[in-house]
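Yeah, one chain of the complex is gone here, protein chain that is, but the others are all in their spots.
A and B are the chain letters, set down in written order, and residue numbers restart from 1 in every chain.
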Amino acid sequence: MPLTFPKEEYMQKGHSACAGCGATLSMRYVLKALGPKSVVSVPASCWAVIPGEFPYTSLNIPMLYTTFASSGASISGLREGLDSQGKEDYNVVAFAGDGGTADIGLQGLSAAMERGHNVLYVMYDNEAYMNTGIQRSGSTPYGAWTTTTPVGIKRDYKKSNKKFVADLMIAQNVPYVATATIGFPEDLERKVATAKLIKGPKFIQILSPCPPGWYYNSSDTIKISRLAVEANVFPLYEYRNGKLTVYKPAKTVPLRDYLSLQGRFGHLNDVEIGEIERALEERWQYLLRREKD
Amino acid sequence: MESIQASRRIMTGNEAVATGVKLSRVKVISAYPITPQTTIVEELAEMVANGELDSKFIEVESEHSALASVIASELSGARSFTASSSHGILYMHENLHWASGMRAPLVMSVVNRAIGPPWNIWSEQTDTFNQRDTGWLQIYCESNQEAMDSVLLGYKIAENKSILLPVMNMLDAFTLSHTSEPVEIRSERTAYDYLGDLDLDFKLDFKNPGGYGSLLGPDGPFMEMKKDMRDSMYNSIKLIKREISNFNDQFEANLPGLTENFMMEDADYALITTGAISSTAKYTVRKLRAQGLKTGLIRLFFYRPFPGDDILKAVRGLKGLGVVERNVSYGQRGPTYEDVVSSLYGKADVPVRNYVVGLGGRDIRVKDYEKMFENLVETDGGMEWINVGVT
Partner (left out) sequence: MVIVPVAYLPTSSKELSSWRTSRPVIDYSKCTRCAICWKFCPDVAIDLSPDPSLSAPNDRFKALEAPRIDYDHCKGCGICAEECPFDAIAMVEEE
């Protein structure tokens, strides 16, 4: 059987990610699609820790560590610095978590995309500040338990909706915007490969399940990632040349199938789950309307 | 056409800085506007737009991003520059540490301006004295000529393989930044010979890829790296002296050492100053000398590394030394005072006083300096605020 997937590895064994880490697979897949002529900038996030302590590195390409809010600026500087030396053919990539993208890094991301540098910004979305121990971010979904939305007796779970950064990037008319997840790696590879060929700013948001942060068994990372799409929690779409294309899952499943595998949603009752389901359906209809525009 | 002859032109401090950047053949410029720095980046943007300067110009959305982007471009192997002022410098603070910790040999020009509230765009040095401990070398200019020269000198020192720390060169808001003086424009050819191209041994390497910045705990060489930064900074004093004399030879320039001693040989009373306010102080020294009081002045050209030994040599025999501080530190005396006193402690028996002057652009007049000297003659010890609360 021929491999459906590039065989070359640019992420190494021996990294310090948790067992079953989705963010690690995101990096592995992104780099497979980009190839060796790439440099990645990483802000404070799980990926700043995954390569482990000095003098270790886990990538076969250069990785620049940067301050938390600086991913957008860092890739802007890398791009212009490399271009000024005639290295236009190198891929410049940011690899930032959801906190570093939806929250503290949003200004820098938005500005880098607006300036139009030839860069790819990858947001690996594990839906909370996982590296600091599961605090809610703007990208945490409604209803989730985190250590700063601890439910308690007052049912104080996250009471606001997930901020979809990819939607914001579409609103900014970034030339290429996509959502992807590691449960559909061929789709992810294709999207990164597409982005690679576009000269200009690109943004890809990759849902990257996190076993300790979402409270599920580490073997379920891929399964949960797929369910997120099939249960309509994380629709896959692609925005290119002003046109939105929404992926319609071959199979759909009830939201409960997705939630019930994860401890972070264990406190939700039927009424609350029904409310979430309605909100997700509204967003789905919104995406379909946008697609028709 | 390349001009071999140096030429003399009337220009503002900000134009002088921009010309220094052009002479340094900077490859990436990234900056965010703030009064009174703006005309530096406007001038540079124009040079790039007119093809006078072959450089990428990134119009970032904040100072934090300005510094983050030039750290990245510098490590990619491209000589990079940014400029800012006041709140912009404060907003950069964490990236100031990141730049030095990454050993990125950047140069940043800072137009010294007050910190709010209340909002105030006028001259004061609290913005950069607050950055004393960030691992950047600090140069305070007295003239527009120094503003231009310290950009070239800054890159030369920063890129020295045994220093590899960023340099900030300071000029006073408006007094230098927007005031025109004659400036000797250094020849492009001499500047090229002097500075050469950036040759960063550890720049991003695609054949031997590394993790730039990495991660460390208590047992790894974290503390060793910090000590190495301190050692590089401290040991740079000798190299800076050599580079300044090299600069003066090559450009027929007149830069002082890390300090400038003005009429110090037989002085009884002296002040220590930084920046453009030194000129008024020098005038006062001459005036008081004419009246029979043996006064002198030590101007700090470099504040980091701190030229403690040079000061120690200069103050021997003084009856009184006043440290003039155009910044404010709450809860203790000023930072320059602290540095001077710790450099002299146990080695020189000179009473040292501390004067806080010129905050928020408050004028520092000849009579204010006269008051400081008078105070030095009459008292020893203590801190005075000058030209404050009086009409």
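Keep in mind that, in the parts below, a contact is a pair of C-beta atoms (placed from the backbone, for glycine too) under 8 Å apart; a residue touches a chain by one contact, two chains touch by 3 or more.
This is a predicted model, so every value here is computed, not measured.
Only one of the listed residues, B:A45, B:L90 or B:M225, touches the absent chain: B:M225.
Of the listed residues A:Q12, A:T132 or A:T147, the one in contact with the hidden chain in the full complex is A:Q12. Annotation: of B:A68, B:M102, B:I139 or B:A173, B:M102 touches the absent chain (contact as defined above).
In the full complex, subunit B touches the omitted chain through residues 101-103, 161-164, 202, 208-214, 216, 221, 224-225, 228-229, 232. In the full complex, the hidden chain is touched by subunit A at residues 1, 3-5, 7, 9, 11-22, 24-25, 28, 51-52, 54-58, 60, 182, 185, 211, 217-223.
Throughout what follows, only the chains that are shown with their structure count from here on.
Rounded to whole angstrom, the centroid-to-centroid distance between subunit A and subunit B, based on C-alpha atoms, equals 43 Å. Those residues of subunit A that touch subunit B in the complex are listed here as 36-37, 39, 41, 48-49, 51-67, 69-70, 72-78, 80-85, 87, 90, 107-108, 110-111, 115. By the touch criterion stated above, subunit B contacts subunit A in their complex at residues 27-28, 30, 55-56, 58-62, 64-66, 68-78, 80, 94-95, 98, 204-206, 209-217, 220-221.
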